[in-house]
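Note that this complex is displayed minus one protein chain, with the remaining chains in position.
And then subunit A:
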Amino acid sequence: MSARDVVEVGARGAAGVGRALVRTVAGVRWYTATLLGDRDYARYVEHLARVHPGADPVSEREYWRVRHAEQDAHPGARCC
């Protein structure tokens, strides 16, 4: 293997590691955001479009207002 090949292989390896790192970071971000609820509103808009096409979705502010009001009325337990 010539020196040039070695450099090329090294570069390709580094790019692979870089890609893997980017993917991991993206995965962690996707997971955290979905777990905490960042995507819930988008999910609601999509759900409404599918189930009641043409219906106007409420604003994101209003959506969370309603959700928290429902949580107020139906509390969920947290374990020990």
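Quick note on the criterion: contacts are C-beta pairs under 8 Å (C-beta built on N, C-alpha and C of every residue); 3 or more make two chains touch, one makes a residue touch a chain; residues count from 1.
Basically, contacts and distances are computed from a predicted model.
According to its UniProt record, the chain left out of view corresponds to "Carbon starvation protein A" among "Carbon starvation protein A", "PadR family transcriptional regulator", "Cytochrome bc1 complex cytochrome b subunit" or "ABC transporter substrate-binding protein".
Seen across the whole complex, the unshown chain contacts subunit A at 27, 30-41, 43-44, 46-48, 51, 60-61, 63-68, 70-80.
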